[in-house]
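All remarks here apply to the structure that follows.
For chain A:
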Amino acid sequence: MAWQVKTIAQRTGELLPGSPWTAALYVLLTILAVTAFVTVAGLVLIYAERKIAAHFQCRVGPMRVGWHGVLQSIADAIKLLMKEDVVPRDADALLHILAPVLSFAGMLLVMIALPMSPSLQVADMNIGVLYVTAVSGLGVLGILLGGWSSNNKWSLLGAMRAGAQIISYEVSATLALLVVVVFAGTLQLSGIIQSQDTGWWIWRAHGCGLVAFAIFMIAGTAEINRTPFDLAEGESELTAGFHTEYSGLRFSFFFLSEFLNMFVLAAMASTLFFGGWMPLHVGPSGVGGHFAAFNGVMDLLPPGLWFTLKTTAIIFLLMWFRWTFPRLRVDQLMRLEWKILLPIGFVNLFVSAACVVTGFYFFAR
Partner candidate 1 sequence: MDALNLIAAVQALHPAAQARAQSDQPTLTVAADALVALATQLRDDPDLRFDLLETHTAVDWLEEDRFELLYLLTSVPHGHRLLLAVNIDRDAPVVPTVSQVWPIAEWLEREAYDMFGILYDGHPDLRRLFLEDDWVGFPLRKDYEDDFMLERPE
Partner candidate 2 sequence: MSVTVSTLQARISGESTAGSPLSTEEYFVNMGPQHPSTHGVLRLVLRLDGETVREVVPVLGYIHRGIEKMGEHGNYRQFVHLVDRMDYLSALANNWAVTMVVEKAAKMETTERIQAIRTLVCELQRIQSHLLWWGVFGMDLGGFTPFFYGLRDREQICDIFEKTIGARLTMNYIQPGGVMFDIHPEFVKDVKAFLNYLKPKLVEYDALLTGNVIIQERLRGIGKLSAARAIALGATGPVLRASGVAHDLRKSEPYGLYSQVDFDVPVGTDGDCWDRYWVRMEEIRQSIRIIEQLIDNIPEGKTFMVKPAAKIKVPAGIHYSHLETARGILGVLLVSDGKEAPYRIHCRTPNFNNLWCIGEMATGGRIGDLVAMLSSIDIVVPDIDR
């Protein structure tokens, strides 16, 4: 079965020659939809994190606002919006205001490349993986600016930690991505998903995919500053790290982008290693495939649902990490990256390349 990928950008392109006004409306609606999705997903993630954390810790979490506290996130959002907007007296006001916006913008830009289902993707660039890696790097700029402009020593420490950490771990994350790129032979995200028609890369690549996934998860967790790599905020060490001086709306930008970065990470991991919206397939689906019937059953679930399930599972894994592990120390963090993850990542890439050249992996074409 061939999957017809049709992105929103393509549809707009089709509309453009005939009815430009409709196309413009279409673009506007898309922008609104993405923004709405980001907000809603952020609130849902915050609620989910609070509930899951609570049950990890023998608590019940928010219970007061709405049924089992489902409206708690909205109440918190309203509270944050109504809070006084404080810019410290000695802060660099322009950068202080700009920083959360930058952080949020980086995350928002990644959103348009994420393939959520064959028909639900804003733009399908042929350099999709490169784009995502590049644009998600914008987030660290926001963090650095926020820590610098706050004119607070704790913030600065947090920002510097974040800068060193994110830039270091970007290397390993990219190496892990490259493994999949090498196997799939394309940088296009929909192409990578299509290449997993006969099975997900995590198990098709004789362990290379699994190692790459593990590295990607560790590096990704470090990139989005979550425990056990939350040194940039490090509550018990740096009070709140780079966002110590932020409050109200600006803090909520940081907060939201932090949670949505988790979504982006999970979505990327599921796209690259678990086939994104691609159902679980074993072998070719067409005539002659041994598991064609199994594949057919799997196809009954819509692709959007597959994507949601996979992403949710990975998000849960991230939350599980966060509520179990203690934090690493700065030098240990660097040691883990440069002395453990990076060599393993390189070796893994070489082995993958060898596999691809020799065609030694499951269901090679």
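With respect to how the candidates were assembled, all candidates are chains of the complex that A comes from, given by their letters.
Rule of thumb we're sticking to: a residue touches a chain if its C-beta (ideal position, glycine included) is under 8 Å from a C-beta of that chain, and two chains touch if they have at least 3 such contacts; residues count from 1.
Being a predicted model, the structure only gives us computed values, none of them experimental.
**Student:** What candidate from 1 or 2 touches chain A in the complex under consideration?
**Tutor:** Per the touch definition, chain A is in contact with 2.
**Student:** Show which residues of chain A lie in contact with candidate 2 when the two form their complex.
**Tutor:** 53, 56-59, 153-154, 157, 161, 227-228, 230-231, 234-239, 322-332
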